[in-house]
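The structure's right below; bear with me while I get my questions together.
Every protein chain but one is kept in place in this view of the complex.
Residue numbering begins at 1 within each chain, and the chains themselves are lettered A and B in the order written.
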Amino acid sequence: MLHSKLKGRPMLRYIFCFVLLILGAVFAEFFVRGVYKDVLILTAINAIVCLSAVVTNTFAGQFSLGFGGIMLTAAYTASLFTLPPSYKMVFLNLPPFLARLQWPFIPALLLGVLFSVLASLFFVFPSFRLRGHYFILITLGLNVIFANLAINLRDWTHGPLGIRNIPFYTNAWWAFGGLGLTLWFLDRFISSRFGRALIIVGRDETLAASLGINVLFYKFLAFLISSIIQGFAGVLWVHYIGSMHPNVFDLNFVFLIVAMYALGGSQRLSGAILGAAIVTALTHLARPIQEGFTLFGYTIPPLMGLIQVLIALILIIVMIFRPEGIIRRKI
Amino acid sequence: MSLGKGDLNGGKVNNALLTVHQLVTGYGRALVLNHVSLTVDFPEIVALLGANGAGKTTTLRAIIGLIPCWEGEIVFGGTCINQLPPSDRVRLGLAYCPEGRGIFANLSVLENLRVGAYTLRNKRDFLKNLHDVFALFPRLKERLHQLAGSLSGGEQQMLALGRALMSNPKMLLLDEPSLGLAPILVKEIYSKIVELHEEQKISILLVEQNVDIALTASHRAYVLEKGQIVLYGLSSDLRSHPVIQTAYLGG
Partner (left out) sequence: MGYHPTFAVTQSYKLHILGDDMINFILQQIINAIGYGCILGLLGIGYTIIYGVAGLINFAHGEIFMIASIVAYLVGYLMQASFIYASIVAIITALCCGLLLNYLIYQPCIKRRSSVLTIFIASFGASVFLRFLLLMLLTDRRRPFPIPLVFEHVFSVGELRVPLKDVITLGISIVVVIITVYIVKYTRTGIAMRAFAFDKETAQVMGISLSRITTIAFVLGGSLAGVAAIVYGLTFGVVYPTMGFLPGLYGFMAAVIGGIGNVLGGFIGGILLGFAEIFTVAFFPPALSPLRPLLVWVILILIMLFKPTGLFKPNIKFEELRG
């Protein structure tokens, strides 16, 4: 019902979201600390990734699960430029000009996004030839490949130990602002000519082709947009956490994003945000329970993995009974 | 013979082998069949005619259970079969030859026939039916172990028919047996159809675009247009009907 009130009135929608985001950022930045701040900011960043999933999976109909690899590429690239030379000289083996410099946030961010777009080309071309199960598996595989490359290119990435001392550039303003920017962009995009064409491609490629829509171009566009978003999110992530290693965006991460996408509502942008909120909150806030606690005098032992078990179970149930997720499209 | 919609059973509900009563169905939200009613007695051959897209195939698919009915009733052999899945309807004595033959191209001729006999209880029945099918279609016996996908169009149609017969059906639903076949083959197939009807007393509901051969082979016929029965009656009478003459027989 909220959606219907906001549907036809972009101005109202923007104001509503803008206010919410400002409140969120202020709250996250000034009023909370520790785990709660993590939850808020990471929710925002996860939501950004989730939105990119909506672009490729829901709009364009390309079931891509490759966000891990793309975010990894952007994260490593950007941090290579923002890391202090003192760290780089010691731990990494870079060409001298790279080891000496240290860029501010925004140029590094842009470079990271550029590289993530380049990385996404690995997904684009298979998408032209395959669909369905095979394509999903290829995108999953590309995650593993990128992670593996990160493990092996020790000179640049410090291998499995990862890199630290990444400057903490990301604050609540960046996270929520980034989310707002992404939402605004996607909202404009959907209502544009390009967005509508993309949705037709997603629903029925043959129909799109018969209407004169260049299917290849729109598939390319979908991956372009989503990889920009993912790269952006990846850079934000590492500059909030302050460190990076090859398993940060591994298949466990992909699973969580898939869960956010599917639970919150794969048909709407707001669903992505809701899903991100639920899963991120659960992951972080339930962690103490995983470590074991005492209840009514009974000691419950540590149950590592409980969070994933619960999320997976909820995900299965939702996929059976309400595959569109919590926030659905009204028919 | 009469024109128009409405109840077409003429009071013969109890005797009919198959009764379709006020069937309403479609795909997604698109309505295809709009209160279609027809009957097939035992034994007779009934033709369902109409232009492309009129809903002929949809009718057969609804009868065999591949698509659900939104409204209406399908009664076969005295039992209402609306809620039954296709695999159960077959066990009651219905058999279906899909549009485009629907043979299993990855299996041999013999294996196709074995699939057709899936509902049979014992080997003796299987062998007996196999023998009957070979009597009707000797060419299938020659090609027994060949991959069904490598057969010619006419042979595939024979295989589809033979396969449908393996389950001892009381009634056959045939969807465009003449599709893609040369006129000589069409005649041959139809003579086989009439032959098996007369020998084994199997009722047949056939969907056809080739009005001429359909009316020749059948006892009665219905004409479907945009999801509604617009004309029905004895085939011999329909042949001389002015609407049929102009629209379907070209003059």
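Everything that follows uses one rule, which is that a residue touches a chain if its C-beta (ideal position, glycine included) is under 8 Å from a C-beta of that chain, and two chains touch if they have at least 3 such contacts.
On a predicted model such as this, the values are computed, not experimentally measured, just so you know.
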item	value
Identified contact with the non-displayed chain, of A:Leu21, A:Val248, A:Ala262 or A:Ile327	A:Ala262
Option touching the unshown chain, where B:Ile64, B:Met158 or B:Leu238 are the choices	B:Ile64
Contact partner of the left-out chain, one of A:Val32, A:Leu94 or A:Val144	A:Val144
Residue of B:Pro85, B:Pro138 or B:Pro183 in touch with the missing chain, whole complex considered	B:Pro85
Touching residues on chain B - with respect to the absent chain	64-66, 85-88, 90-91, 95-96, 98, 102, 104-107, 111-112, 114-116, 118-119, 163, 167
Absent-chain interface as seen on chain A, which is shown	57, 63, 126, 129-138, 141-142, 144-145, 148-149, 151-152, 251, 255, 258-259, 262, 303-306, 308-309, 311-313, 315-316, 319-321, 323
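Operating definition for what follows: only the chains that are shown with their structure count from here on.
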item	value
Approximate Å spacing (C-alpha centroids) for the pair chain A, chain B	54
